Each structure stands twice: as structure tokens, then as C-alpha cells.
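With one protein chain withheld, the remaining protein chains of the complex are depicted in position.
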Amino acid sequence: MAALFRGSRNVLLRWNKHLAFVSTRSMASKTPVGFVGLGNMGSPMAKNLLKNGYPVIATDVFPESCKELQDIGAQVVDTPGEVAEKADRILTMLPSSPNVIEVYTGPNGILKKVKKGTLLIDSSTIDPAVSREMAAAAEKMGAVFMDAPVSGGVGAASLAKLTFMVGGVEEEYNAAQELLTCMGANVVYCGPVGTGQAAKICNNMLLAIGMIGTAETMNLGIRLGLDPKLLAKILNMSSGRCWSSDTYNPAPGVMEGVPSANNYQGGFGTTLMAKDLGLAQNTATNTKTPIPLGSLAHQIFRVMCSRGYANKDFSSVFQFLREEEGQ
Amino acid sequence: MAALFRGSRNVLLRWNKHLAFVSTRSMASKTPVGFVGLGNMGSPMAKNLLKNGYPVIATDVFPESCKELQDIGAQVVDTPGEVAEKADRILTMLPSSPNVIEVYTGPNGILKKVKKGTLLIDSSTIDPAVSREMAAAAEKMGAVFMDAPVSGGVGAASLAKLTFMVGGVEEEYNAAQELLTCMGANVVYCGPVGTGQAAKICNNMLLAIGMIGTAETMNLGIRLGLDPKLLAKILNMSSGRCWSSDTYNPAPGVMEGVPSANNYQGGFGTTLMAKDLGLAQNTATNTKTPIPLGSLAHQIFRVMCSRGYANKDFSSVFQFLREEEGQ
Amino acid sequence: MAALFRGSRNVLLRWNKHLAFVSTRSMASKTPVGFVGLGNMGSPMAKNLLKNGYPVIATDVFPESCKELQDIGAQVVDTPGEVAEKADRILTMLPSSPNVIEVYTGPNGILKKVKKGTLLIDSSTIDPAVSREMAAAAEKMGAVFMDAPVSGGVGAASLAKLTFMVGGVEEEYNAAQELLTCMGANVVYCGPVGTGQAAKICNNMLLAIGMIGTAETMNLGIRLGLDPKLLAKILNMSSGRCWSSDTYNPAPGVMEGVPSANNYQGGFGTTLMAKDLGLAQNTATNTKTPIPLGSLAHQIFRVMCSRGYANKDFSSVFQFLREEEGQ
Partner (left out) sequence: MAALFRGSRNVLLRWNKHLAFVSTRSMASKTPVGFVGLGNMGSPMAKNLLKNGYPVIATDVFPESCKELQDIGAQVVDTPGEVAEKADRILTMLPSSPNVIEVYTGPNGILKKVKKGTLLIDSSTIDPAVSREMAAAAEKMGAVFMDAPVSGGVGAASLAKLTFMVGGVEEEYNAAQELLTCMGANVVYCGPVGTGQAAKICNNMLLAIGMIGTAETMNLGIRLGLDPKLLAKILNMSSGRCWSSDTYNPAPGVMEGVPSANNYQGGFGTTLMAKDLGLAQNTATNTKTPIPLGSLAHQIFRVMCSRGYANKDFSSVFQFLREEEGQ
């Protein structure tokens, strides 16, 4: 992989020195940052860039999404291509792979107008193979593409508490980190392009498995006569311990301040989890990797989406599995 | 595993000598404790009772198992019934439900000779429904039955570091605790009879799910280009974190002192995990509780037993799922 | 389902009158047959024995179930034990293993009063291990126990069209066959005691897997743009063909006269299928046999029971898996 990027590395090293010089000069003179995708997550992320003194050049397919950001100082343009004309560092935050492909390689896309040496950071959660395609396409134009998906929801985005998992040329990591730390609390370098996505997908697959497993276990224990709080305590001091049992327990009455204490409202929606598991499934299928529990977890959240749980927090799998009253 | 405990073993040897001195003095003043089942687990447990100054009346179907204990001071008798004639506190540690039924209710069983008021503590891992049957049968004879399955393996049994999960009448818990603390570091009261088994089964089911999930995730991440140590680090600081990822990682090279660092030798055998998941499955089926991931975990470990992994540590599921060399 | 049999019902009514005439003549010359369990299935089965000229000695825990049979000529007694005093051929048709254990070995059970040489035929669907236990207990009393579970529902029971799968001593098979042919169209000898249950459990497990598989396949094909009737036709001429695709297709609009054409009413209820899969699961767990798809099928029907599908035909899994309108 290293060989692939040798050319652009030299370009980038020079560009890095330039940037470092620019940014040390003064906050007022920061160069503008492009931002494409002003949805639930992208909007607060872009705001945090503004708060940190970066001029923002933004666009979104929905004009109303742009209006709010314009009111607080961002310059709004019509297309991703125009963003690329005006900024040499651009962040994208989009719902899924086809949107990323369109925004980068479409007729009005970034790569149609991108300047040599531009740093492109995609924080969408997509298939790592698409990230690698975008990186190859960007390299042809002399630009550098990194994937930097996030963990953490809308709340974390507003508070600049996101975790970024970053894949791409290591030499570019510092430049990316400068921007990402304005929007997140943790920035982790994962390896070559696509490994940010890989890390995100892996974490969420294990999270999904742990959550369903915890829901099954809590339900079984309760039906066998165990008090839910006591069961959670026993699990958490034993080898059954996991994030879903000790931090986000899906059984009502065990913890406060989690979606299970609030009828599974808020949190991380079942459709979003089903989407991430779909990415895990595609990636596993394409690399011929067996993921029996990951696959079944995917199927369970997929069925839940069609049985009325689409917009509830994914920990509502506890409710989905419980016997109905009166049965 | 052995290396982990080398330091503490030396401490223990000194401590054992000290204890031996203490216990010969005070042995006369403690009433005898019965012990049925001197296998890999039962034998070191019975030794710890002796070390703590309790006279032990023991039996086992294999005479050779009795010999070793007899040599260090236990009185050996022929049948569980004879144990019940001589002791009013009895521990049993047996492989499975049918053995427990035989030892308690068989023709030479404990309940044929049990004295009124005897405390019966069963540390076998069995179906909670069998525990409740034994408790009902014991109650008819005026005796009290508690279930107290353990977590922790042979090493923990030798070092008196087991965790006991206890189910039974709360009034008897103190009497049970007095004995169990000689053999374990943690003793947890779980509720009515059978709930000790329930807690054990629940923990091990979630452990099994977490372990397979971790193995799938580590394997997928590695195939996507992530470094295994880095992936484990990312999971452990995120919502994918679980005991199998942070304490007993199944991917070789991530941690030391765990079975994955030693070709999956030692640890907790796949057959034992398959057995515990069989109990979870039976219990769930009989209470009409859905456990989709628990069931699939059961099936995976069951298939592993027939594909050459029976005696390897259960974390060898990582190896089972990996693509073979040359494919 | 009703419509399917309308024609044959009229035939049957005429045939019944004829039979009634015949049977009053010859009733005196046949020895009485005992019948325990007059539920939805047992009642029409007992009626068919009466129609064939056998005096019937019957009992059931619900007096109202006995009344109807009494009105058409059966002698009703209070307990299974009394049945055993008056009949030396006895059929039992009970909901589940605990009922069978009670009816045979309980304080008022058959084996308390059974005469030497009595033939006991149990048509309940239960765990084969319980059948073997009952056979052993019967043998001790000098009686012979056979398991003879049925396939076919209430309609088939009324029309004497059941299939019996019989396990037990081969020498007794002719004697059993004489009675069973009064109630069924097919009687198959399967082997030693318990193998009748085994055959029933095996068939229903494969049926469950085939039905869910067909539902998934029809749903996927429809979503990919295939016409459901055309897809069924293609499957049925290809290697995807199975009973659920060609005889009992779960997709509405493909076939007439099946539950999917009638909002999944009638047929074989999801709870009954979940019960049979529970038996398959227990049997597989206890014999350490891996059944990954059978297990998952069990879990799916179990979840359906708690999500409002308990009393619908089991082919409603098609509906369960479909995306809701408006999603």
C-alpha cells in the first residue's frame, strides 16, 4: 500500500509544512475548511469548526440545512465541486456509500474541481472498499483522501466529544488530526485508508452481538427468578461483563440515564444499527470471512425494523425478545 | 495460565504449611463436613476444607480419587448414604444432572440416610429445575438443599479463589457461607433455590456469545487490514468492549498469559462450554424464552467438539473461524 | 382448509351411518379399548374407534370432554387407573411429557392398575426419552408400551386420515396396527420404542426449516421483482422444491385452500410448531447433535409466539418477515 502513495506523500509533506506555518500565524487567518453534508451529525460538526475559528464553506442537498449554518457565519455554495474550488481541506459527512460516490465522483462532485494537495476527510460510515476507491480516485487528481468515521451520536457531535477512527496515509494524519480534534475527544489512527471504516464496523458488530446477548441473558435470568439488578451485578463482576451489561443495560430498572430507562427513546436507533451490520455483512461476504453471530445479529435488527422497532434505541431488542403479557 | 500464578504459588505453599499447623490444633473442635465427588474440581475443594480445619468424610465412585484425600486426613466411606450418616453438612461436586439425581435420590443416596436439619450444598453445574427437585426431596426428609455452582477452574479451586453463586433459603445462607469461604474468594447470594444455577448459566451464556463475537470481530478486522493489538485497543476503549476482548482475547499475539498465547491449551474446554450452553438451551426451551444468539453459540461450540476442538480452550473458536492457509 | 374437504365430508356422513349400523351389530364381539385424553385430537380418534365397533372406556381431566363421547356410546370412568382395570388395549393422547408421566406413573395412573399383557399405545408427541422411560416402567408391570405419534391435524383425525409413526417391540406391531388403522390412513413401523417420536420430531424439524426457508425465499424474490406464482413455479421445477413451496406455499396469492389464502387461520399453529421444535432441540442437546438451522427455526417460532403470531398457522412466518407497510 505504501508504494501507492509515495508520490503524493512528497506533495503532502511540502503542503504540511506550509499548513503548519499558516496555522501558527494566527487564528483569524485560518484557511477555510469545506464541509459537505449538514445532517443531524454534520451540522453540529461544522458548527464546532466555526467555533474553533475556521471559516467554513458548506453545502448540502437540502437548502434548509444550509440556512442555519449560514446564519452563524458559514459561506454556503451550491455544489461539492464549488466547495472544492474554495477550500483545500474538506470534510464530508453523508448517509451511505452511494451518496459518498456521488459527492466525490458525480458530475458536480469534489473531484471534478479539486485542487492538487487538497486533504479530503470522509466521516461517513460506509463500506471500506468504497473508501479505497475514493482514495484511488482522489490520488489521480493529486488529492489525499482519508476515512474518519465517528462513534458517538448527535449529543457527542454537539459537545465535540466524538471518537474518530482514521484511515489513510500516516503522513497526513497530523493535518487531519488538527481539524478532527475540534469536533471530537478521541482521534485514533488505524492504518491505511479504509481501516477507519474497518475499525468502526468491527466495533459496532461486536456491540450489536453484545447487546443482543445481554438482552437474551437478562431476559432468561429474570424468567429463572433472578432480580435484574442482582443479575447485572453478577455479570459485571464475572466473565459475562460487557459494555451492554455494565454501561447501557437493556433491561428496564437496572440503570438510570440509559434508553432502557426511558422506553428506549433516544440513543442509537435500530435502523442505524441494522445499516452498520449490513456494512459488516457486505464486508465479511466480500472478504469471505465467516461471521455467524454478526450475521444473525444483523437479521434480528433487520426483523425488528419491520416489526415496529425501527426508531427505538437498539437496546429495545430486550423488549422485542420478551414474552408478551398474557401469553 | 500456569505462569500467571507462579508467584502466588510460592506464597501458597508457605501459607499451606502454616494452615496445616493451625488446623491440626483445632480440628477436634469443628464438626465434620461430608464431600461427595472428588474429581478435578472436588478434590482441591475438599482439600481446602481440610486445610481450614474441618474433618472431611468423603466418597467418590472412583476409589483412586479417594486415596489421595485419605492420605492427607479425610475419612473415606463407600456411599453417599454413609456420608449422610456421619455428617450434617455435606457438599457435592458432580459432573451433571443424572449424577446429582443418583447421589441424592439413588438407592445408596444421601436422602436415604440424611439426618433432619442437615445442610446439603450442591456445587455441580446442572439444570436449575433439577436443583429445585432435589430441594423438594430434601425438604421432605427435613433437610435443606442449596445450589452453589462455581465459576473459576481447577487453578482457582486449588487457590480457594472460586466464586460461588448460591441459591436457597436465605436463613441458611450464613451456614453455607462459612464453608464456601474456605474454598472461594467470592460468595454471592442469588435468591431461592435454583437461582445459583440460573446465575451461572446466564453468565456463561453471555460469556460464550461475547467470545464468539470477539473472535469474529478480531478475524474480520485483521482481514480488513487492522493490526490485532490496535483493534483490541480500539474495541476496549469503545462500546465493543467485553471480558473476551479485554481480559481473554482469543486472537494470538494480542495478550500474554491467556490460552490464545499458548495454542489454546489449558483454560476452559470447548466441551465444558458446550455442556453449559446445553443447560442454557434446555432451561430456555422449558421456560419458552427466546435466546437466538445463545442457541447459535451452543451450536457452534457443539460443531467444534466434533471437529477436533473438544479439548482446546473455548477461545479457539477464533482458530475455528479463520480461513485455512492456502485457501 | 375446510373447503378442501367439503366434498369428502358428505361422503363421510353417509359412510358414518353405514358404519354405525355395522358396528352396533358386531360391537359385542370386540374387546373394549381404553382411551385417555379426549382433547381436539383425542376425541375424534376415540370416535373412530367407536365407529369401527370397538367398545371404548374413556377418561379425561375435563368432564365436559367426556360427555360428548359418552353420548355416542363410550363408557366414561374417573381415572386412567380405572381405564387400565377395564381394558387391555389402551390409547393415550396427551399434550406434553409431564401429562404422559402423570397419566402412566401418577398415583391414579395406568401403571398402578395395569393388567399383565396390556398393550399401551401413546400417540402424544413427547420426548423420545420419556417414551423409553414409560416403556421401561410398563415392562416392569408386564405390559407393553409403544409410541405412536401422529402427523395430520384435527381434520385428518376426524376423517381417520392420520399418519401414525410407531416405535416399540416389533412383535406387538400387528396388534397396534389393528387399532391404528381405524384412525389413520398410514401406519409406519419405525423401530424400537422412541423411534416413532424420533421420526415425528425429525419430520417436523425439517418441515419448520423448509417453511421458514420458503418464506424467506418468496419474500426475497418478490422484493427483487419476481411474480410470486412464477417464482413458486420455478422453485417447484428446480432443486429448491419442498413441501412448503409446492403444497403449502406461505405467500398469499400463490395457492388456494391453504392458510396463506385465509390470513393464516386454521392449519398448524405457531405454538404447536414451537413446541415440537423445543422437543427437537432438547433431543438434539441431550444427544450432543448439532442442529444449527433447527435451533434457529425454533428461536424464530418462539419469538413469533411472543409477537402476536401464537395462534396463526406456522406459515405466517412469511408475514412476520415482510417489511411493514410504510417502512
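A few points about this structure:
We call the chains A, B and C, going by the order they appear; numbering starts again at 1 in every chain.
In the analysis below, a residue touches a chain if its C-beta (ideal position, glycine included) is under 8 Å from a C-beta of that chain, and two chains touch if they have at least 3 such contacts.
Predicted model only: the values in this text are computed from it and were never measured.
Counting contacts over the entire complex, the absent chain touches A, B, C. Contact with the chain that does not appear here is found for just one residue of C:Asn48, C:Thr79, C:Ser123 or C:Thr217, C:Thr217.
The residue touching the chain not shown here, chosen from A:Arg89, A:Lys200, A:Arg241 or A:Arg302, is A:Arg302. When the missing chain is restored to the complex, the residue among C:Cys182, C:Cys202 or C:Ala261 that touches it is C:Cys202. Within the entire complex, the positions of chain C that touch the omitted partner chain are 128, 151, 163, 165, 186, 188, 190-192, 194-195, 198-199, 201-207, 209-210, 212-214, 216-221, 223-227, 230-231, 234-235, 237-245, 247-248, 280, 283-284, 287-294, 296-297, 300, 321, 323. Residues of chain A that touch the chain left out of view are 274, 278, 281-282, 285-286, 288-292, 295-296, 298-300, 302-303, 305-306. Interface residues of chain B facing the missing partner chain: 296, 303, 305-308, 310, 320-324, 327.
Everything below uses one rule, namely that only the chains that are shown with their structure count from here on.
Taken as a contact graph, with one node per protein chain and an edge wherever two chains touch, the assembly is complete, since every chain touches every other chain. Interface residue usage between chain B and chain C, two copies of one sequence, is largely shared: over half of the residue numbers at the contact are used by both copies. Taking the CA centroid of chain A as reference, the farthest chain centroid is that of C.
If you average the CA atoms of chain B and of chain C, the two centres end up 41 Å from each other.
If each chain is reduced to the centroid of its CA atoms, chain A and chain C end up 53 Å from each other. Shared interface positions of chain A, i.e. residues touching 2 or more other chains, are given as 296, 321, 323.
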